[in-house]
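Got a structure for you, questions after.
What follows is an incomplete set of chains from the complex, kept in their original frame.
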């Protein structure tokens, strides 16, 4: 291991042995950006929860270093107790106080919150989480999703400087996620609270995260900016089927009538569902590889609005699934991935360097 | 009148003694129980056993040893004497100390079990919510251990009220100072004043019954509101 | 802790003398205006307490051995020892006794209560009486022992024992008179109950006054009326 000296970041270098029969050893050395959302991704049992617990100081026998910005929470000689670390923690199993009602659980947090940094308002959180009507119930009287929402609210109301969230939305339906995600997104960007976010949903991760860490068997196997990781062929994501790229550009046109906006990047434009973005603002869009098809010529009688002229940069077939091939395209300098059948690639005689039309059925706005 | 002035003195004394002893016991048992519930040390077994020791000796015999120990010849007695304390035996303070020794296990055990049952979850949650160890203890551990505390208080109080062997030995049956109801009833029985003994016993039982029934009912009501109906 | 009782006289009294001493204390208080504080317990317990500096002035024991031992260990004033009462043993039953002969009565009873001969003088006396009638071994099999004479009385009173050897003073004090067979006083050694003034007393003068009061013929006569033996045999 090397010694790092970046000051403005969450620096975690940890070794943590799990007593027990499966000799699990978490051994990581991470520099996590101190803004935005860092996704923690990995199969069940890979050590995600253990890592969060180490950062929070809940594992006492941890060897290593934990430092947020200039504050050392833990090294070979210090160990800051968990209650002195300015974190918010959403436990995987909610972990509400059983003797307190939902409201009292929140009050517990509010009473002990950092008064100097009141970024998060009670009314906002309650309304967002939709827990108004269950506030007087005890945890045993809440549904699974209600418990989880109260737990998120509780962790937010402590006004943390670092938010650790262990699969916070797993028990929630999509509609609710759609309400809560943008708030979390906004919050972390506005309040400058870095979030470490464990999730099994690649969708959620891509939507929320700027940085990404993939764990396997206690080791970091992939780490980096989400854009970089997503654009790379052959990363762990190939496992997760829907590889994507994120493109950044400026909003160049908006049409209220059609509910669409256009993003301009690398001399190309791409249409997307209009949201609250301003004309001229910078925006990130996600393009999933499975939404991209290729054609040799441009077809104007198709319902697919986005047809970009691109060159084929690379083609990789998936060893596990020979029926599919991943094609890396360059739209100017911007990489785009297309996942097509091997048969199509053959029929169209696709070659590296060839110029083709990338038809993009739908795009998702990221921020 | 049903009760002689002596009886009434004994009643007051008993209430004073039992309340004080229960209160003090709960205070000192709390750290002991906490340590016993949480420690991983090998000392846990032995210390647990030591706490239960006072139970094993017959009360009068325990009282006898306490007398030896606290008396002018006893180790603790001499030590306390050097510190300028007046001797404990035959005083109310002595009764309090002796009753505490004897009732200690009944107070420690329920609290300890309640502490053990809490588990890490709520404590960890509280820790991530900036609650210091003390804050966690007061606002999480103690409320969650409430049934244990109620048991502890009931057993401790009742046992102190009914105790008698130790009290007689250490207290010396001095009216208004160490003659509690149990001793008074015993004296009535010995003096063949069975009527007085019956009425004092009845009073004691009724009073204790009312207090305990009230205590338990309060506990039940609170629990009902927090939990849903039962299976089985 | 307050030791307010220093002004009055504090008596440690063996449990079997509770009823008489309560009466006598009233008499004494009326006579002298001095108040008495009474503490009861078994002689053994009171002895252990006195050895550990219990704040008593006078010890009224149920036997002689313990006061003597206190004198020996300088816990009591040597020349203050007096025999204040002599026990009178009876055979008592709540229900009518089948025979007037003690021996038959003992043989007919299913359970007999006596006080523990090792601890209680009345128990020792009962054992001697039974031995002198040569029924000790028969009685032993159906015998239950009370720790003291008070418990023995309760065994009989509750009719769990058919009959038992108790003190006459108890039978007289209790409401349930039952049926009694008197035991000749030559069947057992005298049950002498001794009293001493304790060395640590702050109130020796008053203590002496009380001892004198206790031994006064009229008071002694009163004690006999309570059920104690009249004169040495």
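Should a chain be cited, it is by its letter among A, B and C, assigned in written order, with residues numbered from 1 in that chain.
Just so it is clear, a residue touches a chain if its C-beta (ideal position, glycine included) is under 8 Å from a C-beta of that chain, and two chains touch if they have at least 3 such contacts.
Here the structure is a predicted model, which is why all the values come from computation and not from measurement.
J.: Hey, what stoichiometry does the whole file give for these chains?
T.: Assembly composition recorded in this structure file: A x2, B x2, C x1.
Assume only the chains that are shown with their structure count from here on.
J.: What is the set of chains touching both chain A and chain B?
T.: none
J.: With centres defined as the mean of C-alpha atoms, identify the chain lying farthest from chain A.
T.: Most remote chain from chain A, centroid-wise, comes out as C.
J.: Determine the centre-to-centre distance between chain A and chain C, using the mean Cα coordinates as centres, and give it in whole Å.
T.: 91
J.: Compute the distance, rounded to whole Å, between the mean C-alpha positions of chain B and chain C.
T.: 35
J.: For chain A, which residues are shared contacts with two or more other chains?
T.: In chain A, no residue touches two or more other chains.
J.: Counting only residues that touch at least 2 other chains, which ones in chain B make the list?
T.: In chain B, no residue touches at least two other chains, as defined above.
J.: Give every residue of chain A touching chain B within the complex, in rising order.
T.: Residue list for chain A touching chain B: 56-58, 81-84, 86-89, 91, 93, 95-99, 108-109, 112-114, 138, 140-141, 154-155, 158.
J.: Show which residues of chain C lie in contact with chain B when the two form their complex.
T.: Against chain B, chain C makes touches at 1-3, 5, 10, 12, 15-16, 18-19, 22, 37-41, 45, 48-49, 52-56, 150, 153-154, 170, 173-175.
J.: Could you pull out which chain B residues touch chain C in their complex?
T.: 60, 64, 67-68, 71-74, 86-87, 89-94, 168-169, 172-175, 177, 179, 187, 189-192, 194
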